[in-house]
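Other chains dropped; remaining ones untouched in position.
Letters A, B and C name the chains as they come in the text, with residue numbers starting at 1 for each one.
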Amino acid sequence: MLKFLKKTSKKAGLPPGALIHIGEKKTEQVKISVIDYDEEHILEKEIKDPQETFYLKAKPTLTWINVVGLHQVDIIETIGTHFNLHPLTIEDILNTNQRPKTEDFDDYLFVVLNMLYYNAEEGEVTSEQVSLILAPNLLISFQEVEGDVFDSVRNRIRKGKGRIRKAGSDYLGYALVDAIVDNYFLILETFAEKIEFLEDELLDHPNRQSLQTIHEMKRELLYLRKQVWPLREILSMLSKSDSDLIHESTGIYFRDIHDHSIQVIDTIESFRDLLTGMLDTYLSSLSNKMNEVMKVLTIIATIFIPVTFIAGVYGMNFKYMPELDWHWGYYAIWIIMLSIAVALLIFFKKKKWI
Amino acid sequence: MLKFLKKTSKKAGLPPGALIHIGEKKTEQVKISVIDYDEEHILEKEIKDPQETFYLKAKPTLTWINVVGLHQVDIIETIGTHFNLHPLTIEDILNTNQRPKTEDFDDYLFVVLNMLYYNAEEGEVTSEQVSLILAPNLLISFQEVEGDVFDSVRNRIRKGKGRIRKAGSDYLGYALVDAIVDNYFLILETFAEKIEFLEDELLDHPNRQSLQTIHEMKRELLYLRKQVWPLREILSMLSKSDSDLIHESTGIYFRDIHDHSIQVIDTIESFRDLLTGMLDTYLSSLSNKMNEVMKVLTIIATIFIPVTFIAGVYGMNFKYMPELDWHWGYYAIWIIMLSIAVALLIFFKKKKWI
Amino acid sequence: MLKFLKKTSKKAGLPPGALIHIGEKKTEQVKISVIDYDEEHILEKEIKDPQETFYLKAKPTLTWINVVGLHQVDIIETIGTHFNLHPLTIEDILNTNQRPKTEDFDDYLFVVLNMLYYNAEEGEVTSEQVSLILAPNLLISFQEVEGDVFDSVRNRIRKGKGRIRKAGSDYLGYALVDAIVDNYFLILETFAEKIEFLEDELLDHPNRQSLQTIHEMKRELLYLRKQVWPLREILSMLSKSDSDLIHESTGIYFRDIHDHSIQVIDTIESFRDLLTGMLDTYLSSLSNKMNEVMKVLTIIATIFIPVTFIAGVYGMNFKYMPELDWHWGYYAIWIIMLSIAVALLIFFKKKKWI
């Protein structure tokens, strides 16, 4: 399946640090939105040229630049150059094929995550790469497509409520990661509901379609796990980070999402085990039912075979067959045939075959 | 299965630290009971307003506040604010969806555990979250529903016997955790009895219902393991804790429950292996029996098919069939048919097919 | 299976440190035997009141107190109090439900082990808890039933040969643990012989009983592994112990049994793999044989079905059936039927179905 390995052939043979966007062109026009705020003021705008944001860097306020769409390489490069990002960082942002990871470049922390979407109807999990640059008073986030997952964070900033307006870029980073991980729980819930539905279906009227669905869900959970697994390590590193960029008080918050990520992985594993159990139950019940059918049919056949033989015997045309001339021969034969059938039925019953 | 992932959709999109009770509203009215004691005195009362307990804080006696019911968020919040609990702690208490864990907030230790109940008839394990706040001279416990597991601890305090009246809040915390873990053994015993019963049943009169039961028990053990697994780590951390909140002498006691938790996990694993073994034995014995039946039936059919053919031959109406006119033809044919049947039986016997 | 979890319901709800004997009452009367010796002298006696041994504590000789039977709680308690054992230690001695473990209480080392017995006829492994208290010049051992495993150690002490009379309580402790672990090898040997016997049986005349035996042995190996697994860790800890109670020169000896314990676990794993392999071989050979039988039977049926049809055709009573009047019709039909049978046989042969 190609989604387990996004196309990378564009890249092979190029120098490291080569800036090419790898991934589908998921949005039409790169959208850059800026929120600049401190405890008292807030400034929001949508811009086209990233250079419009650069003057904010000098100010002591916290600046969050959100870039949606990665296909205009020059925009990303301009931002990268201005904020002194390492060539490999820019490459990783553009190549939306990264394993989730975090890297500490002294000046800034680089975090790559996957935003996951679940299309319950097609039963397919898709992922979008989100990259975060965490610097003092600055957070830059790069997304492939526009989603609504960050809206809750935006609203909290706008409302000016809570810790978010007082804390630094590390807390803002935490809020974004938290929004992404919370979203994972929504996906798991959809899975949970689908599994519950499947379980009822298998009990009531099992069919081959359910089998197909179980296999598909197992495959999607495999994909999900592949996406979430590295998160655990990342969040553990962030919560224990000795980087100056993450305050100790924010570490506790990252530890909290770390716990959540373990819960996500635990639940994925449980789901996989549940699905395997359902599959086993289904297959063995199917095979049981099949066997039951075959047994009944074979027993019917077995009862008729001897009596048909007897009928065959008295259908023979030998000249001298004394029984044929007996007056009660025909009735006697019926009695014999019925006796055989009943005897066989009793025998099978005693053997507990029926 | 939704119980593997309690509903969290209420939470998604909210700021971290948002105080919303997640879980079913399991009790009607929040009940707060206080036991305040030292070696010589003891004071017990049931209160409605948590503020009534706050004056006890100043006293050198040990105060145990037990809160049953979490749906009145304001009560939990009042307690949290008064005792300086971290916002994340209050959130974790309310969100009864936590993985068991322990966190050291310098001022207090926060422990989240699961109380487990097993409904043997419906074959279902359910869990309830228990949160403990362990501070000097203070222990606050939060439960979702009222149970009788803590009664034994209460009685020991009332009787004034043993170490519990002399020791600090860490020993009280240990006593509560011990009561919870002891309860796990009771669940395992019920499982053990059910497994033994199942084993006998499978030997005596295996049926499809037992199969269903095995699969259900495996699923519940899966759930049990998911609940108990993190406990091991927690208790290991508590027993080796360098926190001032846990005295070295109490560490030995936590090490003891740590051993118990390992025993619980070991037993769960053994039970899973036993059930898998039983399943395999059952399925292969079933398939064996089925094969046996089919073989016998097929052998019966095989013996009758050739002789029925012979009967068919002499049922043909050709004008010139010399055998039909022979005087002893009919008897000769009977002898031939019996010989064929006997020969086949001997052949099958020699081949060890019957 | 209850033996995977000995009854603990007596305990639940009791304070930690509550002294109740958990386990079957395996012996009639508690037996206490003392051996007090140094390089030159030896004193052996059987006593009833543990207090008779207390004067030996002051002497520089090494005292080994062996207690058989745990149901008289007061005797154990008297010993515990006199030798300053921690309440949890006494509880662990009485609750014969412990996972093997070792604990260092500064004054003494506490070691819990399992003595294993294998009843080859019933194919069942049973275990008995052995607790050792290792203090300077003192070793107390607690057993549930009297066995002969320690006799070899007793004899070596009596003969005054070897290191045992010169070395301290740590070496005596080593000798006892060594005797227990040596006993494991005897059990494994019985297993090895039984596996070899089974393998021959499966090759010569496989039957359903062997299947049952394989499953039983797998279950018992599961139990065995559960008992032996923690030993590895314990012996590793003892061999690297920095406790003053174990001399460095004795550490080498514990390292030796540590190697043995790894060997025991390795062998158990190998046995499990072997049994699984045997099971697979047996099942697939069984299914192969079954298929073979069904195929032959079905082929017999298939050959007779067309010819029986032909016989049926000429058994029809149509007035105008020219073949019936032909002189050689009957013989011609025989030739046709034989040709069909032979043609089918050749076809099956060519297809390699027979």
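One rule holds in what follows: a residue touches a chain if its C-beta (ideal position, glycine included) is under 8 Å from a C-beta of that chain, and two chains touch if they have at least 3 such contacts.
Predicted model, so just to flag it, every value in this text is computed and none were measured.
Tell me how many copies the full complex contains, given that 3 of them appear here.
The complete complex, not just the displayed part, contains 5 copies.
The rule we apply is simple: only the chains that are shown with their structure count from here on.
Through how few touching steps can subunit A be joined to subunit C?
The least step count works out to 2.
Interface overlap for subunit B and subunit C, more than half of numbers shared or less than half: same or different?
different
Which angle of rotation, from 0 to 180°, maps the CA atoms of subunit A onto the equivalent atoms of subunit B, to the nearest 5?
That pair's rotation angle lands at 70 degrees.
Provide the C-alpha centroid distance between subunit A and subunit C, rounded to the nearest whole angstrom.
Using C-alpha averages as centres, the distance is 42 Å.
Provide the C-alpha centroid distance between subunit B and subunit C, rounded to the nearest whole angstrom.
A distance of 26 Å separates the two centres.
Which parts of subunit A, given as residue numbers and ranges, touch two or more other chains?
315 - these are the residues of subunit A that touch more than one other chain.
Help me check something: in the complex, which residues belonging to subunit B touch subunit C?
Against subunit C, subunit B makes touches at 151-152, 156, 161-164, 174-175, 178-179, 182-183, 185-186, 188-189, 192-193, 195-196, 199, 252-253, 255-256, 259, 262-263, 266-267, 270-271, 273-274, 277, 280-281, 284-285, 288, 291, 294-295, 298-299, 301-302, 305-306, 308-309, 312-313, 315-321, 351, 353.
Please give the residue numbers of subunit B that touch subunit A in the complex, ascending.
Per the stated touch rule, the residues are 1-2, 4-5, 7-9, 11-17, 86, 88, 92, 97-99, 101, 103, 208, 211-212, 215, 218-219, 222-223, 226, 283, 286, 290, 293-294, 297-298, 300-301, 304-305, 307-308, 311-312, 314-317, 321, 323-330, 333.
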